[in-house]
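All protein chains but one are shown in place.
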Amino acid sequence: MRSLIDIKELSLKELDSLIDTALDIIENPQKYSEKCKGKKLATLFFEPSTRTRLSFEAAMYELGGNVLGFSEASSSSSAKGESVADTAKMISCYADIIAMRHPKEGAPLVASMNATIPVVNAGDGGHNHPTQTLADLLTIKRKKGRFNNLTIGLCGDLKFGRTVHSLIAAMSRYEGVKFVLISPEELRIPSYVKTDVLDKCGIEYVETKDLCGAMPELDILYMTRIQKERFFNEEDYLRLKDSYILDPQKLENAKKDLCIMHPLPRVNEISVKVDSDPRACYFEQALNGKYMRMALILMLLGIK
Amino acid sequence: MRSLIDIKELSLKELDSLIDTALDIIENPQKYSEKCKGKKLATLFFEPSTRTRLSFEAAMYELGGNVLGFSEASSSSSAKGESVADTAKMISCYADIIAMRHPKEGAPLVASMNATIPVVNAGDGGHNHPTQTLADLLTIKRKKGRFNNLTIGLCGDLKFGRTVHSLIAAMSRYEGVKFVLISPEELRIPSYVKTDVLDKCGIEYVETKDLCGAMPELDILYMTRIQKERFFNEEDYLRLKDSYILDPQKLENAKKDLCIMHPLPRVNEISVKVDSDPRACYFEQALNGKYMRMALILMLLGIK
Partner (left out) sequence: MRSLIDIKELSLKELDSLIDTALDIIENPQKYSEKCKGKKLATLFFEPSTRTRLSFEAAMYELGGNVLGFSEASSSSSAKGESVADTAKMISCYADIIAMRHPKEGAPLVASMNATIPVVNAGDGGHNHPTQTLADLLTIKRKKGRFNNLTIGLCGDLKFGRTVHSLIAAMSRYEGVKFVLISPEELRIPSYVKTDVLDKCGIEYVETKDLCGAMPELDILYMTRIQKERFFNEEDYLRLKDSYILDPQKLENAKKDLCIMHPLPRVNEISVKVDSDPRACYFEQALNGKYMRMALILMLLGIK
């Protein structure tokens, strides 16, 4: 029995296989519409995350399965003091696969060690969020047709943004990838990401505060939300949150085939005026998340 | 692609068609049990409304479809600052049709302008609630067999009660309709409803504070809840909420075939002693709401 807690658990071959399955689902949805008939997904969301939860639920429904669970901790047994380990064992009686979101890092790992069914990490604190990275990878594949020889700009909160760390980990395994790390001083990428991932893989990168200056060379621009809850005081948040807002003007010197991504939800990091730009890929990215989750559910349940 | 935000968007011909479909569903439920197989309804309830939400969910399940969504704002991405427009675009990736309830007037309209799937307004503030009106109309049709030549008493909160405003708008399109507007002074029908709807359509109406006096001539008596949340102070609420309570005594001079309606939930506007009166139609009205929502979902999804 297999779980997915961290994107790095997937080999490049497995990633390719997931992407192939997702592309086949997009081409032939009908072929997959009964694959999970009689199966049940448990969405255990100890903190709310509508987009992620609904994406998992849509994925399971489009495979013909059913969904049960909870969308916030107050509705769960944990309010009565139940451990994550016990919840995982208990849910194993009621479902075939778990998608777990938890504010504490490591909780989905603990769940996977106690459940008798596969567990998918749907985000644990500032830690991992592998299915977001799967969505990102399918978007890159569909837009660029390749994973190597790409210059990827990462912009915004590079310190706390887990989607950015996961994407770096995933893309650093391909050749010819270069990262441009665009952030205010306070939100620079943590040094362990540089030493343990980028340097280790021999990946080229530059750090800059200047979004406009970096723009012309980018194949991909990955914007991130500056989350209020990551800051210690309101003042720092207000000063920084608007620092890196993408608008049509900033895109003037961008490549014609730039691919603009964002994990959503956005607050105002990307002006709505950008939405109609054909280079805006963030809503398609959400759609791709559903397809990759479908592929992942099939893989973890061992369904061909 | 078609949405339903305001009951007035439906032509009389479309209303007739919806009612015909609902009547056919009632006769032949089995014929419809797989019509929406593989389709997904998203119930986006930014404020709780159990009855409306469960009615939509039951409707979708009885058509063979599935349901995902949230039942209050705290579980939604909006808590992270996402706009209604973005939520609508995002949900369009995960569902085939949206039922949206929102405390802010106009929010479902904004959603419908951004979604790529149909949006049904399931109530927006004090504004519109078209599927409640659809339930009302089917109840009138099934009980009276006609929409014209009816004297309709509307009783209770006529100022803030959106269901009443929508019903007036819908029924004012038929001939021979007369309204008796029964309310305390403070909760009289707004003057714009009188000038823009009733006068414009040449509809006869009287205003009165006297429920008993109005009773004998009514074909339909539509009771409404006096909602605490519409008042500025507790004292006004307590003084007014019990003013217009329907009980068996008040029904003594009513017609034998009076049709008593209420959008539910009720607090105490109708005594439970009235429930066993064959003229009480309010629970049947809730059932009719399910059938009309089924008919509407089929229409908006273009399913025959």
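Structure notes:
Every chain is named by a letter (A and B) in the order it is written, and numbering of its residues begins at 1.
Keep in mind that, in the parts below, a residue touches a chain if its C-beta (ideal position, glycine included) is under 8 Å from a C-beta of that chain, and two chains touch if they have at least 3 such contacts.
What you are looking at is a predicted structure, and each value in this text was computed from that prediction instead of being measured.
Checked against the full complex, the one of A:81, A:145 or A:202 touching the unshown chain is A:81. In the complete complex, the hidden chain is touched by one of B:50, B:195, B:208 or B:253, namely B:50. Chain B residues in contact with the hidden partner, per the touch definition given at the top, are 33, 48-51, 54-55, 57-58, 61-62, 67, 71-72, 225, 227-228, 264-267, 272, 283, 286-287, 289-290. Looking at chain A, the residues touching the absent chain are 38, 40, 42, 66, 68-70, 74-77, 79-82, 85-87, 89-95.
In this section, only the chains that are shown with their structure count from here on.
Centre-to-centre spacing of chain A and chain B amounts to 40 Å, using the average Cα coordinate of each chain.
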